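For this view, one protein chain was removed and the others were kept in their places.
Which chain is which? They are A, B and C, in the order written, and residues in each are numbered from 1.
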Amino acid sequence: MKVDYTELKKVAIDLLAERGVTLEDIAKITLEIQSQYYDDITLEYCLEHVNHVLSKREVINAVLTGINLDIMAEQGHIKEPLRSILMNDYSLYGIDEVLAYSIINVYGSIGLTNYGYVDKLKVGILKDINDKIKYHERCNTFLDDIVGAIAAAAAGRIAHSKN
Amino acid sequence: MKVDYTELKKVAIDLLAERGVTLEDIAKITLEIQSQYYDDITLEYCLEHVNHVLSKREVINAVLTGINLDIMAEQGHIKEPLRSILMNDYSLYGIDEVLAYSIINVYGSIGLTNYGYVDKLKVGILKDINDKIKYHERCNTFLDDIVGAIAAAAAGRIAHSKN
Amino acid sequence: MKVDYTELKKVAIDLLAERGVTLEDIAKITLEIQSQYYDDITLEYCLEHVNHVLSKREVINAVLTGINLDIMAEQGHIKEPLRSILMNDYSLYGIDEVLAYSIINVYGSIGLTNYGYVDKLKVGILKDINDKIKYHERCNTFLDDIVGAIAAAAAGRIAHSKN
Partner (left out) sequence: MKVDYTELKKVAIDLLAERGVTLEDIAKITLEIQSQYYDDITLEYCLEHVNHVLSKREVINAVLTGINLDIMAEQGHIKEPLRSILMNDYSLYGIDEVLAYSIINVYGSIGLTNYGYVDKLKVGILKDINDKIKYHERCNTFLDDIVGAIAAAAAGRIAHSKN
């Protein structure tokens, strides 16, 4: 089997858009993380790094898998009891963090603390995503961790390239 | 949300059975790993440790998620191109190994090499599971890694308790 | 080789104390994380969970390894260029986060975000530990990540037991 990852990257970006998240939304989170360290950093620069993160196969596969799980939970294709666990973003589920970790790791462990930070403080669009979970409008169990992880990985990539 | 993990453990065991894998099948893999180190080890003893591994929430959540992904791929609920990736057990997908790693890790990193070993040599029922992938009868992309990981984690648990 | 982990736990606690960190200091970080979720939580309760985290072999081994690396860097036993990397807590080093992750993982991936949060905001004693790095009084490259990881793991353990 041959898989075209340039094609797959587009699918991943479309899936994110379908769930209400643009690459610019993610880059804004990266900008907020990085503006603590660098004065002159721009949104365009962050966007470029977010784009590179989304070219990595491991990241693309995590995005496709996580968001498809969210969608199938919403549509009722996932059997109970897993469906309820996902619909309620049950805090001890943990597989969402496991996927997030596989994204962060692409640029080494230094993305780890950035991920925890943005996830906890619900930086930028992460607040909107989580509000939708709270009011049961959407199943975003994987989406919020995926978005936070991509933003954190992009911040890690910037730290590497600044060295 | 309150989740009853005693109930959820039964669901996980039923899901494994539905995909053709009993806890005894898993214990046989553990026995093969451990018989290299200990002469007097029995299948019953291994089964007991497999049972303990399956009581852990992280393990139960990984089993429910992985097997549900296999089933939904088979049933056509997962959108392309992810469906084809799963149906073909595409070797660069990697999310199956990510879930496996979250299972192994429950008893520390010492399960890591056991997992790689049984996965590579297709010990015991892992051969049957993989033959079904090869002949396209089933989507077992997650199942084989999950079964190998539980067996390896049980071997890790035995090593800890023997100390 | 037989290793007595009850003995080893004491060694780990003594090493932490030698570096200026008591279990109570760690429990205070856990308390700050958890007080956002539970009103009635006490320092004693957090301390009990920190104690349990420190009974785990994986945690003990990470503590012994990390703090010994800090000490040997200070004493000049580690060869250059690694010594300078450690003495300066070089931000792209990453092995400190790798050890931290092995601690957090003992109670599953849910400790991940707590770790990132306390590490970023330098909660409690983490501020003192980092000030000592900044003013080059001490090599605390591993210590701060280890302390944050134990506190986060204890918070994860509390979340599990409250369910």
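One rule holds for everything that comes next: contacts are C-beta pairs under 8 Å (C-beta built on N, C-alpha and C of every residue); 3 or more make two chains touch, one makes a residue touch a chain.
The shown structure was predicted, so the numbers you read here are calculated from the model rather than taken from an experiment.
Asker: For the chain that's been dropped from view, list the shown partners it touches.
Answerer: Counted over the whole complex, the chain not pictured touches A, B, C.
Asker: Tell me which residue among B:L8, B:L86, B:I125 or B:A159 touches the hidden chain in the full complex.
Answerer: Looking across B:L8, B:L86, B:I125 or B:A159, the contact with the absent chain belongs to B:A159.
Asker: Touching the absent chain in the whole complex: find that residue among C:I13, C:I41 or C:I85.
Answerer: Looking across C:I13, C:I41 or C:I85, the contact with the absent chain belongs to C:I85.
Asker: Please pick, from C:E24, C:E58 or C:D128, the residue that touches the omitted chain in the full complex.
Answerer: Looking across C:E24, C:E58 or C:D128, the contact with the absent chain belongs to C:E58.
Asker: Please output the residues of chain A touching the missing chain, sorted low to high.
Answerer: 2-3, 57-58, 102, 105-106, 108-109, 160, 163
Asker: Which parts of chain C are in contact with the chain that was left out?
Answerer: Chain C touches the missing chain through residues 1, 3, 7-8, 11, 57-58, 61-62, 64-65, 68-69, 71-72, 75, 77-79, 81-82, 84-85, 88, 90, 92-95, 98-99, 102.
Asker: Could you pull out which residues of chain B are in touch with the chain that's been left out?
Answerer: 91-92, 94-95, 97-98, 100-101, 108-110, 112-117, 119-121, 159-160, 163
Methods note: only the chains that are shown with their structure count from here on.
Asker: Of all residues in chain C, which are in touch with two or more distinct other chains?
Answerer: 108-109, 160, 163 - these are the residues of chain C that touch more than one other chain.
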